[in-house]
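Omission of a single protein chain aside, the complex is shown with its protein chains in their original locations.
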Amino acid sequence: MKLFNKKNILSFLAVLIIYAIAGFFINTGFIDSYIFLNIVLIGINIILAVSLNLITGFTGQFSLGHAAFMSIGAYTAGILTAKLDQPFWIGIAGAALFASFAGIIIGIPTLRLKGDYLAIATLGFAEIVKIIGLNTEYIGGATGLNDIPRYTTWTWLYFCVVATVLFISNFVKSYKGRACIAIGEDEIAAEAMGVNTTYYKVLAFTLGAFFAGIAGALYANYFYFLKPDSFGFMKSIDILVIVVFGGMGSIKGSIAGAILLSVISLFLQGIPELRMVVYSLILFLIMVYRPQGIMGKSDFKFFKKRGVVNVYHQSK
Amino acid sequence: AQSTSNVASNVPETIKVGLNYELSGGVATYGQSLTSGVELAVEEINKNGGVLGKQLELVKVDNKSDNAEAANVSSRLATRDKVVAILGAATSGNTKAASPAANENKVPLISASATADDVTVDSNGKVREYVFKTCFSDSFQGVTMANFAFNDLNLKNAAVLVDNTSDYSKGLAKNFKETFTKLGGNVLTEEAYQAKDTDYKAVLTNMKAKNPDVLYVPGYYEEVGLIVKQARELGLNVTVLGGDGYDSPKLLEIAGAEALNKVYYTNHYSSMDNAPDVVKFKEAFNAKYSKDADAFNALGYDLAYFLADALERAGVADSVKLKDALASTNGFKGITGTLSVDEFHNPVKAVTILQVVDGNPTFLKKLEP
Amino acid sequence: MHLGKLFLNASLNFDWGDKMEQLIQQFVNGVSLGSIYALIALGYTMVYGIIKLINFAHGDIYMIGAYIGFALTTFLHVGFFPALIISMLLCALLGVLIEKVAYKPVRNSTRIAALITAISVSLFLEYGMMYFVKAETRTFPELLPNKQISILNTNAVLDIKNLYIIFVTISLMLILQYIIYKTKVGKSMRAVSLDRDAAQLMGIDMNKTISYTFAIGSALAGAAGVLVGTYYNSINPLMGVVPGLKAFVAAVIGGIGIIPGAVLGGFFLGMTETMVSAFGGSLYKDAVAFAVLILVLLAKPNGLLGRNIKEKV
Amino acid sequence: MLELQNLNVYYGAIHALRNVNLKINQGEIVTLIGANGAGKTTTLRTISGIEKAKTGKILYNGQGLDSYSASHIVKLGISHVPEGRRVFSTMSVFENLEMGAFTRNDKSQIKKDLENVFSLFPRLLERKDQYAGTLSGGEQQMLAIGRALLSRPKLLLLDEPSMGLAPIIVKEIFAIIKDINKNGTTILLVEQNANMALQCANRAYIIKNGEIDIEGDAKDLMNDENVKNAYLGG
Partner (left out) sequence: MSIIKVNNLSKSFGGVKAVSHINMAIDGGEIIGIIGPNGAGKTTFFNLLTGIYSPTSGEVIYNLDKEVSSKSFKPHKMTGYGVARTFQNIRLFKNMSIIDNVLLGYHNNMSYGLLSSLFRLPSFYKNETKAYDEALKLLEIFNLLDKKDELASNLPYGEQRKVEIARALAAKPKLLLLDEPAAGMNPNETKELTTLINWIKDEFKLTIILIEHDMSLVMGICSKVFVFDYGTLIASGTPNEVQNNEQVIKAYLGGE
C-alpha cells in the first residue's frame, strides 16, 4: 500500500491523456462550442453531484439547499472577476472559501435537526440566500450580474472536476470519511465508537459547500451572466436527482449520473412541448427499476467494488 | 423510391429560424404566448409565399426558463440547426444568457420582450453586435408613466408595488420613481411582492395606511389582476398605473371590470384599435387559438414579420447580412407600432397610454419617442 | 431630513384608531392567508404521517383539484358545493391511482428514492397538465358571494370566502383527528405508519390502508384546490408549486405528521409573512418566514407540536 | 392442521429455504430449532404471508394459503409473534394490545381477554399508558405475546419468545405457552433455547442451512447425541 503503486500511476497517466486528447479536439474545433458548452455543464454538474453526495449520500444529511452553495460561489467569483478585476484563480478560491463558510453556517442546524427537518431547514437557508441576492443591488438584484469575463476553459474545468473527484474520494476512503459514512448509517453507534458527530457533520457540509462553490465559479465565468433565481429550489432538486440517479454514496455513480442526465436533457430539447413530461417519466422509471441508482450499492458485488477502504488495500 | 433522398435534398431549401423560448419552468406562460404569436405570423408568411421565395421553418427549443439552458439552446440553434436567426428569449435574463452564443456564432438574436436597458448594450456601453430587441426599454415606459401621472392626471403622492423577482418590474419602478420625484411628486412608500404570490393584502394594507393617490404597480397581468382586486376589496380605490405587462384579456377576467376603473397603463398599441392590421391579427389569432390575443402574442407576431422584413432587405438568408439589415431597419410597420432600430439596437417606437373603461382598455394618448 | 419628515407625518396623522384598525386588518390578513396554508398542509401532513413520504405531488393534486372545479363550474355550470364534492372524489381517485402506479413500486426503496419518485409525479402532473391546457391562467367564475364584512365596526374587512375556508379547515382538522385516533381505519393507519410488517400480522390490510390514506389526503388537496381557486379566482398548471412548498413548511413548523400541527403551522406561517410585510419587510417576507422556520426548528427540532421522542438505545 | 410442502424461499439470490416439509397437527406444540441464519424466521414469515415462497405449498386445514395476503391469513386464525418484538413504538401499551384484537368485533370478549393478558403479565398493566418503544426489552416481548393472544389464534407462531428475558419470565413464558396450548391453540415455536423448547414441545424439527435436517419426537431428540452436541450445549 503505497502512493506510487501501479494503479495510481496508471490513473494519473489516464487523467493526463484524457486531458490532452480532449484539449486537442477542442483547440482544433473538432469539439465545437455547442458540445463544449455541454461539457462545461456536465463538468459543473459532476462537481455539484459529487459534493452533494458527500453530504447526503455518504454522511446521510438530507440537504435540499445545495444550489445555495453554488450560488454563493458563483456570485463571489462573479464579483471578484467582473467587479474587482481579479484573476480567475482568486475568483475560484474566493468562491470556495465563501461557500464553505456558508457550509459551516448551514452545518450548525444539522447538529439538532434530523431527516426531513434538516431538509426543510436547508431549503429555507437556500431560499434566504436567494432572496438576499434578489434584494442586493450591488450584485444586480433581480436584474442579475452581467458581463462576467469568460475564464472557464477546458483546463480549468477539467482540473477542477478531477480535483473534486479525487479529493472527495480520498476523503471518503480515509478514517474521516468512514466516520461520515458511519454517521449516515447509525449516529448513536458512531458516537459510541468515538466519532464526534457534530464535527463531522459540519465538516461534510463545509467540504461539500467548498466544492459546490468551485462549481459556482466555473458556472459564473462561463455563462457570463448570473441571476439569483437560477439557484432556486429546483436547482437543488436537480442536483439531488443526479445523486440519487447515480446512486447514493457512489462517486462513480454521480459522475455517470451527471453525464447521462445531461445527455437525456439534450435529447429532450428536440421535443419542447413534451420535454418535462418525458423527463418525469424517465425519472420515475429509473426510480422504479433501479431505486438504488445506476451505480448504487444494491448488491454485494457492487459494494465490493465501492468497498470503502478495500480498493487500495487489495492492491498493496 | 431509391432516389427520394436525393430529391429531398434538392427541394427548395427552407430558411431556418430558431425559437429559444421558455416553454417550461417559471415563466412558461410568456414563452408560450410569444411562441403562439410567432407561429401564427410564420404560418401567414409561408402561406403568402414565404421570404425570398423560401418557406420559413421554425426550430422550436425549450430553455426551461433557465440561464444555462438558454445559453445551451442558443448555441445549439446556431451550431447544430444552423438557423439564420434566433428569436427569444422571453425574459431579459435569459436573453442576456443566450447572447454570447449568438455573438460568437454570428447569428442574430432578437427578443420581443427583453425590456432591460442592458440587453443590447454591455456594461461598458458597447452595443452587442448580434443582439436586438423590438420592445421598449424599461426606462422608457417608467419615465412616460411618471410624466403622465404627474402632469396629465395631476397625481402627487404615489405608492409603488414592485415584483422583486422581476427585472422588468424593478426596472420600470426605478425609472418611474426617479422621474416622479424629479417632477416634484412624492413616493410615499415602496413595497414588494414575489412573482406567483397570490395574497397581497398585507402590503396593500400598509400602502393604504399611507394614503397615496396613485399606485404604480409594474408587473404582469396575473399578479396585477389579483393586486387590483384585493386593493379594491380593502377599500384602496385610488388610481393604478402600470406597463405593457397589463395587456391581456385575463386582467379583466381576474380583477373584474369594476375593480379596473381608474387603471391606466402604457402599451405598444391598443387592442381596441380599429386599424385593419390589428383587426386582422386579432381575428386570425382568435381563429387559430380560439382565445383573445394579449401583448405577448402580438409582440411575437410582430417579431416574425420584423425578421421577415429584414431578411427581404438582406436579400439572402445569411446571418451576417441579416444582422446589417436588422440594424438598418427604419419605419417597420407592425401591429404594435412603427419601429426603427437605433444605434444601440433598441427600437424607436411610439408608446400608447390606455385607460381601462368598463373593463376595456381604451386609447387615451400616443407619445412619439 | 428623512427623520424630520417622518416625525412631521407621524405627528400630523397620529391617530390611534387608524393604527389599531391597521393592526386589526393585518391580523385578519394573517389569519386568512394562514387558513389557506393550513388547508393545504392538512393533506400533506396526513400522508406524511402515515407513510413518511414527502408527497411533493400534493401541491399538484391541489392544482388538479382546482382545474376540476374550474371545468365543472365553467363548462358544466355545476354549483359550488357539488363541484367541491366531485373534485374531492376525483382527486381521491387520482391520489389512489398515483399511489398504486408510482409509489407502491418504490415502497421498499430508500426514502430518498421515494422522494425523487414524488418529484417525478409532481413534474408529470404539472407538465402533463400544461401540455393539455397550456401555461396560461384561467379564471374561476364568481361562485361564492363576493362580500366583505367589516370587523368590529372599523374599516378593517374580512372576505366572506375566508370564513368558508377557515370553517372548512377547522372542521377537516377535527374530522381527520377523529378518524386517525378513534376509528379502526385510523388505528390501522397509525399501525402501518409505525411498522408495516407488524401491522399486517395484526390482520391489517396494508394496501387498503395506504390507499385510504392517499384517498383522504388527496381529497383534502382537491377541496383546497376548489376553495382556494375560487378565493383567488385564478389558476394555472404551476399554481401548486409555491403553495405546496409553503404548506410543507407549515406542516414542518407544526410538527410534520401531526394534524393539528399543520393547522397551527399554517396560521403561524401566514401570520409571520403578514406581520413581516406589515412592519415594512415585504422585500424580505419569505426570507424572514424561512428564518423563523429555522429558528423554530432549532428551538423545537420536531416542530411546535412535535414531541421529541429520543430513540431508546 | 398446517402443512408445508417442498417450500423454497429466496431473498434475491440467497436461497433461504430449500424444499422444506413440515407438518403441524391440531393441538400440538411443534418446535423448530436451528443455528443462527438457518431459516427459522423465514419459515414463520412465509407461513404468515409476509414472504412469498417461490415454489411449494402451504396448506392450512387443507386450504392453500399461497394466494392470501398476510392480513387475510391472520383472519384465518394464524397469529405470529415476530422476531425482535416489533411493537408499535409510539402507541401506548394498551393501544398495542388493542391492535392485537384488530380483526375482532366482540367487544366484551376482547375486554375479558385483555384482563387475561394483564393477569399473565402484570408488568404490562403497570406500564399500560407508556409508549411501547420505551419499554425494556423484556417488557416489549411480553407485550408482543400478549398482543398476539388478543387475536385469539388457532395457530400461534412464536419466534424466539424467550430472547432477552429474565429466567423467571422465561419459565413463565414456557408455562404460558403450555397453558395456551392446553386451551386449544396449536403452537409452532421457534427457539434458540433448545432445551426448554424441546421440554415443552411434542414434536421438533431441526433446520440447518435452510433444509430440514432432523425431525422427530421432542423427547427423542433431547436424548439424541448429535442433537445434544450441536444444539443443546453438550
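We call the chains A, B, C and D, going by the order they appear; numbering starts again at 1 in every chain.
Note that in this section a residue touches a chain if its C-beta (ideal position, glycine included) is under 8 Å from a C-beta of that chain, and two chains touch if they have at least 3 such contacts.
Here the structure is a predicted model, which is why all the values come from computation and not from measurement.
Peer 1: For the chain that was dropped from the view, give me its touching partners among the shown chains.
Peer 2: If we consider the entire complex, the absent chain touches A, C, D.
Peer 1: Given that one chain is not shown, which residue among D:Gly64, D:Gly137 or D:Gly216 touches it?
Peer 2: Checking each option in D:Gly64, D:Gly137 or D:Gly216, the one touching the absent chain turns out to be D:Gly137.
Peer 1: Which residue among A:Lys176, A:Lys252 or A:Arg290 touches the omitted chain?
Peer 2: A:Lys176
Peer 1: Quick one: say which of A:Ile21, A:Leu84, A:Ile104 or A:Ile188 touches the chain that got left out.
Peer 2: Candidates A:Ile21, A:Leu84, A:Ile104 or A:Ile188; residue touching the omitted chain: A:Ile188.
Peer 1: Where does subunit D touch the missing chain, residue by residue?
Peer 2: 33, 35-37, 84, 123, 130, 134-139, 141-142, 160, 163-172, 192-195, 229-234
Peer 1: Please identify, in ascending order, the residues of subunit C that touch the omitted chain?
Peer 2: So the residues of subunit C touching the unseen chain are 313.
Peer 1: List every residue of subunit A that touches the chain not included in the displayed model.
Peer 2: On the side of subunit A, residues 1-3, 167, 170-171, 174-179, 181-182, 185-186, 188-197, 203, 249, 297, 300, 303-304, 307-310, 313, 316 touch the unshown chain.
Criterion: only the chains that are shown with their structure count from here on.
Peer 1: I'd like the Å distance between the centres of subunit B and subunit D, where a centre is the mean of that chain's Cα atoms.
Peer 2: Chain centres of subunit B and subunit D, defined by C-alpha means, are spaced 73 Å apart.
Peer 1: Could you pull out the residues of subunit B that touch at least 2 other chains?
Peer 2: Answer for subunit B, listing residues that touch two or more other chains: 24, 26, 164.
Peer 1: Among the residues of subunit C, which are close enough to touch at least two other chains?
Peer 2: Residue numbers touching two or more other chains: 127, 130, 283, 286.
Peer 1: Pairwise, which chains touch?
Peer 2: A-B, A-C, B-C, C-D
Peer 1: Quick check: in the complex, which residue numbers of subunit C touch subunit A?
Peer 2: Against subunit A, the touching part of subunit C is residues 48, 54, 102, 105-106, 109-110, 112-114, 116-117, 119-124, 126-128, 130-131, 245, 248-249, 252, 256, 283-284, 286-287, 290-291, 293-294, 297-298, 301-303, 311, 313.
Peer 1: Name, in rising order, each residue of subunit B that touches subunit A in their complex.
Peer 2: Result: residues 23-26, 60-62, 64, 66-68, 71-73, 75-76, 78-80, 92-93, 96-97, 100-101, 104-105, 116, 118, 122-124, 164-167, 169-171 of subunit B touch subunit A.
Peer 1: Hey, which residues of subunit A end up touching subunit B in the complex?
Peer 2: 32-34, 37-38, 41, 134-135, 141-144, 146-147, 150, 219, 223-227, 229-230, 234, 269-270, 272-273, 275-276
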